[in-house]
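Of the protein chains in this complex, all but one are displayed in their positions.
To keep things simple, chains are lettered A, B and C as they appear, and every chain counts its residues starting from 1.
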Amino acid sequence: MIESIAIVIGQAAAYLLVAPFIVGLIRKVKARLQCRQGAGVLQPYYDLVKLFQKDVVVSTNTSWVFTATPYILFASTLAASLLAPVFLSQVPFNFAGDVITVVYLLALGTFFLILAGLDAGSAFGGMGSSREAIVASLTEPAMILSIFAVGLTAGSMNLSTIVHKTALFQEIVTDPPPHLMAFVALFIVTLAETGRVPVDNPATHLELTMIHEAMVLEYSGRYLALVEWASALKLLLFLTLLSNVFAPWGIATERDPAWMAVGLAVWLVKVSGLAVAVGVIECMFAKLRLFRVTDFLGVAFILSLLALVFFYILRV
Amino acid sequence: MGGMRPDIASQMVDLCSALLLLTCFAIIAQRRLSACVDLFALQSVFLAGTAALVAFLTGIHHIYIAALLTVIIKVVIIPRILKKVIERLNVTRELVLNVNIPPSLLICGALVILAFSITQPIISLGFLLTKDSLAIALAIVLIGFFTMIARKKAVTQVVGFLVIENGLFLAATAAAYGMPLIVELGVFFDVLVAGLIIGIYTHRLQDTFDSVDTSKLTELKE
Amino acid sequence: MDVALIGLIAMPLIAGLLSLAMRTRRSMERLQCAHAAVLLVAMSVVVMNVAEGSVITIGILLRADALSAFLDLMLAFVGATSLLYALGYMGEESTRGHVLHRRYRRFFCLFNLYLFAMLLAANVDNIALMWIAIEGSTLSAALLIGFERTKAALEAGWKYIILSFVGIALALFGTVLVYYASEHVLGVSMEALRWEDLYRVAAELNPTALKLAFVFVLVGYGTKAGVAPMHTWLPDAHGEAPAPVSAMLSGLMLNLALYAVLRFKSIVDRAVGADFTEPILLGLGLLSVAIAAIFLMVQRDYKRLFAYSSIEHVGIALVGFGIGGPVGVFGGLFHMFNHALAKSTAFYAAGMVMLRRGHKTIERVTGLVRQMPLVGGSMLLATLALAGMPPFGLFVSEVLIVTGAYGRGQWMAYVFLGLLAVAFATLLSQVFRMALGEPMEEGVPVTDRTRRFTASALVINLTAMVYSGTHMPGFLHDLFLPMTRLFGVTVEIP
Partner (left out) sequence: MIETSLLFTLLGYGLGILLPLLAPRRPRIQNTLAHGAAVLGSVGGVQVGAAGLAADAPFTVSLPSSLPLLRYAVRLDPLAAFFVTTISLVGVAASIFALGYVKEFYGRYSVGALGALYNAFLLSMTLVVMADDGFFFVVVWEIMSLVSYFLVVTEHEKAEVRYAGFFYLIMAHVGTAFIIVTYLVFYQQAGSFSFEAFRNLSEPLPQALRSVVFAAALVGFGTKAGIVPLHVWLPYAHPAAPSHISALMSGAMIKTAIYGMVRVYFDFLGGEFPWWWGFVILTVGAVSALLGVMYALMEHDLKSLLAYHSVENIGIILMGIGAGMIFQSYGLTNLAALGLLAGLYHTINHAMFKALLFLGAGSLLYATHTRNMEEYGGLIRKMPWTAFFFLVGAVSISALPPSNGFVSEWLTFQSLFLSFQIPDLLMKMMLPIGAAMLALTGVLALACFAKAFGISFLAMPRSSHARHAREVPPAMRAGMAGLAVICVLLGLAPMLVVPALDRVTTPLVGESIADKVLAEGGFALMPMGTGFASISPPVLGILLVSLVPVALLLAVIVGGKLRKRFYKTWGCGINLTPRMEYTATGFSQPIKQVFSTIYRPTVKLETELMEESRYFAKRMMFETHIEPVFQKYLYDPVVRSLNAIADRLRVIQAGSLQLYLAYIFVALLLLLLWVR
């Protein structure tokens, strides 16, 4: 029991502490590829601290929804990330929810974020909210299908069960093609869900293009800090999914401190690698028009569907 | 059987009813309105004759009364009413036809054949004396009906209707040796009243539409 | 009980003759109310007696078995309410000066004679005398239809006269044919015309003659019943006649004509078997429903609208009899009964609208429920009943008939249901337009004196409708068993 609690706390800590670093890393990679020096990878930490200490400016139009949202967003994202294993394959909260739960917990945050965007009554917020809504609605099916395709191989939809079995090759019946397709699909979903290029550009504040930034435009001080932190957390969560669900090797399968430490290290390497990949992609592609995003996500959906089909075809 | 050979008797009855049928054709072939009425009167005479003959031959006496009533109502009263109507309403004497005369005659011929063929299986039931009357009666009814369809004037429709009545009467008296007296009386009463009411209506029609050309009565439709 | 039967039949005649002597409107009202009361009392005595299983026969002339009693029930009840209603309606017309007192008296005279003729026809024990009585009712009806001497009324009356006289003539020919067949068994005599004896010897009668006879009778009385394709006079007559007369035509005349057809059917079936008559009835019934459904759609005149709905319901009843079997026959009879109630209610309401608005155009009538709650409401309810909605009896009978139809063959049931649905939609779409919404014109409200009568008539009918729909009264229940036996079937009612 104590152990479990410790593990939960450890996992939460890992997520919370690593999340800003990933953001910083991506920014760094982009800067380098753009032949800039760029800020240090630890910059996001400083930003967060500064934001936490700043005063908060709240619009007179807003209601309690606006002030509650950052906390709800933070809580739901953290709750979701507690379901995805980091360094230990069997997380204590495994029984509490499967991948669908993860998706819907994130959706809970999105829901309130959309409300918050509308709450201040500025046109930007509304615009951001409506765009966020369409993007979110287009990503969900692809995400669920792709994870299902993988879940089938492990015969489970609970993340840590998948990870555990895959790590140990227990009753795993995996073929490369569906796995690969699902991976690509989920990667695209990641870019869309976490508001990266080519779907959204976290670095812009140009009202014609921004989505996520427009939604949170009215936030400042610690509210902004919480929102930023939560979105960083979300990004990390997705990268973790990509790494641990598709290639969980190295993760600890028993509660052995040394092994867990190794697992943690491996995980760090994996997510950093993915982060670099994200950064590279951000530099290689331009942001798509909003109505082109559909095609992009359509690809993800088709891929996940194909993954499913192939899974069965290769069975017969 | 007033001492007469059955076959002759039956032939006489047949002769009379045949004459009835012929007058029908005459009515169909007739263009002049008043002549139609006259022919109807003539037909009624034949009808009365047939009835009297049947009464004489069978000795069922109340048929005499029926014959008498026929003469009174159908030979005297109704034709007079109709004539009056024709006079007073100065109905144009030329009939207006839906169906022209030659085709009408052909159709009526067909109707007669039909009548015979339909009644043929039950003729055997009939009394030897009047075995063909039923078929003829049916034929008259059908022809009367056809007249009502083929002619446009209100008066001719009345004539057609009365011809149907004659056919019915023939069926009742000749074919079935007359219904019980009370029934006969009732029927006659109804016919009389019917004639009266029709008369009333033709008046009102004339007053309101100043014409009795029923083809003008097409206001009520969908 | 003989007294009751005689009283039932004679009362209208007496009242009719007396009403010519009535000097004032009040005296007329007294007379007719008394008349209505007597009718109801006598009727209930007769019905109760017959329900206990006895058959009332008086001499060789009158005979009231279950079927006749069933007709008496409808004739007396609807007759009584329509008398009440007529007092209101005609009273209003005369106070407004549309009708002189002379004609007001004449109207009631004719109205009562009409009722008399129908009651006689329903109870006389002689196919020929029945014909005479029905002819009599036709004559009085002819004058009643043309009562308002407008062009349209005259035209309608004329068409009614010609068509129904021709029809009735054909019916007489059929009657003669039956006599022609029966006198060979019973000899040239009154017996050869009596139901009693015809039922007795039916089996020995010549089949072909009876078949021919049935065709003539069906076409003949079918014309009066408004069975397609002989229905063409019906919308005109119902549309132009004064509302009480329309109610009588639809609620009683059609049922009486059906009664005649049924009588002959019950004899012919005994002789040649039901599978001769049933297909004919079925075909004509479906045809009627179809034609009615179509014409309900294009209707612009609310009285004609209800007229076509009458054609539809006669058709439904015929389908019931055509299907045969306990379910079909019961359904048909029950349908006749409920239709009499609902349709008379509908025409009462329509008449009130007519009095208020002075026209019959559906488009120009709206907001009845707002303007005249009772009238609008009862028109709405009556229409829903006619459309086949519970808690009204027509729903029950329609479901029963559909059930029977399905037994006869799936597709018939489907077609029938489809036609019913179309009729439902078209009828309701028209009546909702009138009943709901805001009234678009004020019109002339009727006097309270009028409203007293009309309202009571409406309320009585409505209560009867709901009652018979939710629960069939015991005496009716007792009537149905022998009635259905008349058609060689026994329906088991829990």
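The rule we apply is simple: a residue touches a chain if its C-beta (ideal position, glycine included) is under 8 Å from a C-beta of that chain, and two chains touch if they have at least 3 such contacts.
Quick caveat, the model's predicted, so the values are computed rather than measured.
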Omitted chain - touching chains that are shown: A, B, C
Sole contact to the chain not displayed, among C:354, C:386, C:420 or C:486: C:420
Touching residue (missing chain; options C:49, C:126 or C:223): C:223
Candidate in contact with the missing chain, chosen from C:252, C:355 or C:400: C:400
On chain B, residues whose C-beta touches the chain left out of the figure: 98, 114, 117-118, 145-146, 148-150, 152, 157, 214-215, 217-222
Interface residues of chain C (partner: the chain not displayed): 158-159, 162-163, 166-167, 170, 208, 211-212, 215-216, 218-219, 223, 229-230, 232-233, 235, 280, 291, 294-295, 297-298, 326-327, 330, 367, 369-370, 384, 389-391, 395-396, 399-400, 402-403, 406-407, 413-414, 417-418, 420-422, 424-425, 428-429, 432-433, 436-438, 471-474, 477, 491-494
Positions on chain A where the hidden chain makes contact: 48-49, 51-65, 70-72, 74-76, 78-79, 82, 93-98, 100-101, 103-105, 107-108, 110-111, 114-115, 117-123, 125-127, 129-131, 133-134, 136-138, 140-145, 148, 151-152, 155-158, 161, 218, 221-222, 225-226, 290-291, 294, 301, 305, 308-309, 312, 316
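Just so we're on the same page, only the chains that are shown with their structure count from here on.
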Contact graph of the chains (line, ring, star, complete, other): other
Centre-to-centre distance between chain B and chain A (centres being mean Cα positions), rounded to whole Å: 102
For chain A, residues contacting two or more additional chains: none
Chain B residues touching chain C - in the complex, by the definition given at the top: 60, 118-119, 121-122, 125-126, 134, 137-138, 141, 145, 148, 154, 157, 161, 164-165, 167-168, 171-172, 175-180, 182-183, 186-187, 189-190, 193-194, 197-198, 201, 204-205, 208-209, 214, 217, 219-220, 222
Residues of chain C touching chain B in the complex: 126, 128-129, 132, 135-136, 139, 142-143, 146, 149, 151-152, 154-159, 161-162, 165-166, 169-170, 172-173, 176-177, 179-181, 183-184, 188-190, 193, 206, 208-209, 212, 235-236, 239-240, 295, 298-299
